[in-house]
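Here we show just some of the chains, and they stay where they sit in the whole.
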Amino acid sequence: MHNRHFTRPSELTEIVERKQSHVEICLNGPIDYENKTNGFDHYFFEHTATPEVNFSEIDLSTTFLGRKISYPLMISSMTGGYSGAMFVNQMLAEICQHLNIPLGVGSMRQALEDKSYQQSFEIVRKVAQNVQIFANIGAPEVAQGLSRDQLKFLTNLIKADGLIIHINPAQELFQPEGNTNFKGFLSQLKALIDAVQIPVIAKEVGAGISGKVAARLIDAGVTAIDVAGAGGTSWQKVEKVRYERKYGIDKRFSATAMNELLNWGIPTAECLVQITKLKASEPEKYNNIELISSGGISNGVEIAKSLALGAQIAASARPILKQLLAREDSSQDNLERTIMTWMNDLRATMFLAGVSSIAQLRQTKLIC
Amino acid sequence: MHNRHFTRPSELTEIVERKQSHVEICLNGPIDYENKTNGFDHYFFEHTATPEVNFSEIDLSTTFLGRKISYPLMISSMTGGYSGAMFVNQMLAEICQHLNIPLGVGSMRQALEDKSYQQSFEIVRKVAQNVQIFANIGAPEVAQGLSRDQLKFLTNLIKADGLIIHINPAQELFQPEGNTNFKGFLSQLKALIDAVQIPVIAKEVGAGISGKVAARLIDAGVTAIDVAGAGGTSWQKVEKVRYERKYGIDKRFSATAMNELLNWGIPTAECLVQITKLKASEPEKYNNIELISSGGISNGVEIAKSLALGAQIAASARPILKQLLAREDSSQDNLERTIMTWMNDLRATMFLAGVSSIAQLRQTKLIC
């Protein structure tokens, strides 16, 4: 395997530290957006007093990238690449396998570097043999260029059904060791898409993807977009916590500017609205692009609204992790129960909106 | 009498329990909509400094479904079918008879099952011989199909001037023993309307009827619509109280979704605006449909606004019940006094809006 750019051993240790702190800070830190919601609170279903629906027959199954899945939900890319990750990934994979929903793994950058970090990824496919698993790599790596061998290696490791590229300029900006060179990303993305055989999904990590950016990504050849909008986890805040642990109080930006930068981003619902509008503007070109709604999704009403606003499925990361690990009573069972409760929220919303299938739900107009 | 679907004895006892708890919870529970009003606070009359009106000559009489009534108000469907209901219904009927206004009885489902529950309905007609009395049955029963005999039995029991069908999907959703199969309701409603000889009124119970739903109901043949909009009593909350008494803390939905579902619904004023617009869009088809404004109506200014927004009359349930039963000083007298105070509110509003008859009031444009 050719390893052109990365990574001295010390850097690798750093990545491992980072991956671990990400999980830990996500469980404990006050890292929510402030004064900005994911936008679903501005949209409402109109009550349908005569819902020609039998609640118990509501069908939540749908397709994602051509595969039938039982619920319109995926567990978003989170972790991998350090020993603790093995355990988390195994539990997530078991649940996805059990519920028949897709799963993304965390960034696989360090798997490129060191064999010992591969196991925590491989476990996912071992456990979840029948569901879609998505590989994951970051925009800065893409911008620097990845060889065909590297790509093949990554996707083979988990027999990936697709490759997710996370684009995270706001996170990199705050990350102590962040890579803020995004020059050339779009052309390298195009090259990468030409090189891999599987679908490529572009995704933010919480600052959202606008209609304008979506158009560029689709022009580069992506198959799906996960908007990962603002209103949930602020990765600027996560990295600021890490920065301050290392260097003390963060004075990189003015106090008032800091506030705007930490809460920077496009609310999830707004991303969906913009990209759905884009899709409607040139259906022949954009119609096949599937949208994933994520960013602060934490119940089934929001999933229902996501689909009504144009998403194919919804996705969730931090709320999922918290159900698994955050509290005394967190557990795999607890997580699965929570997902089932979300699905009940979704059913209730569909019932009161008068629809009994996901396809009908997507035809429903929201009020704002 | 054919009793096709319902009801084992144990079920019947359950209905009785339910009817009793409904009254009790409505008197005590914190079951108001939160962060959502019935919408009348967004509409205002323009002050008329020169009201060519003599206050003491203001005429509140109007018609409802062809009958002259003294005030544009009816007492909404509430109870019946258990021993305590007898007493309540008798008092309400006496007041309606005395004031010459219409009355709806509560759901008559259990009267179909057991003779002993019929008395609490019959009393109403005995006492109120000269006013309109409306029978009541629920959408789930309609969806399951009611025989001509059953219908005839129900309406004969109180010599009903009309039959009210309450459509309550949100309530059924939260009701511990709720029936959430609304499939086939509209076609069964059409069949029912063909089968009965009296006018049929469709009504919600607090989540409201949109313009779109109104069109479907009118197409099915209803004569009048009681919007029973959001902003007053949340029947989701009533049933949640009952659920929690039985099963402990309600985890059927996510905490954040719960909040949206409990406060789900279209504000009363908004329902009126939508349906009035529908009526104006195809007058030949819709003009004869009469609208009842209900859902959190609790004074005469709101009644005035209701009529200006297109309602034929207003209606009230829980506020009425509270005047009758809630406090030490509640009583039949107290209720009648309250209704008369509402009528004085109405007169005052008409005076300051410069109109002296209900017909003129309906021509008045509100500001929003």
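Labels A and B are assigned to the chains in the order they are written; within every chain, residues are numbered from 1.
Basically, a residue touches a chain if its C-beta (ideal position, glycine included) is under 8 Å from a C-beta of that chain, and two chains touch if they have at least 3 such contacts.
Owing to the predicted nature of the structure, the values given are computational and were not obtained by experimental measurement.
What's in place is 2 chains of the same protein, and the file's complete complex has 4 copies in all.
Throughout what follows, only the chains that are shown with their structure count from here on.
The rotation relating chain A to chain B, fitted on Cα atoms, comes to 90°, given as a multiple of 5. One inter-chain figure worth recording: chain A and chain B are separated by 46 Å, centre to centre, where each centre is the mean of the chain's CA atoms.
Residues 139, 167, 169-170, 173, 180-186, 202, 204, 207-210, 212-213, 216-217, 230, 251-257, 260-261, 264-266 of chain B touch chain A in their complex.
Interface of chain A with chain B (complex): residues 46-57, 298-302, 338, 341-342, 344-345, 348-349, 351-352.
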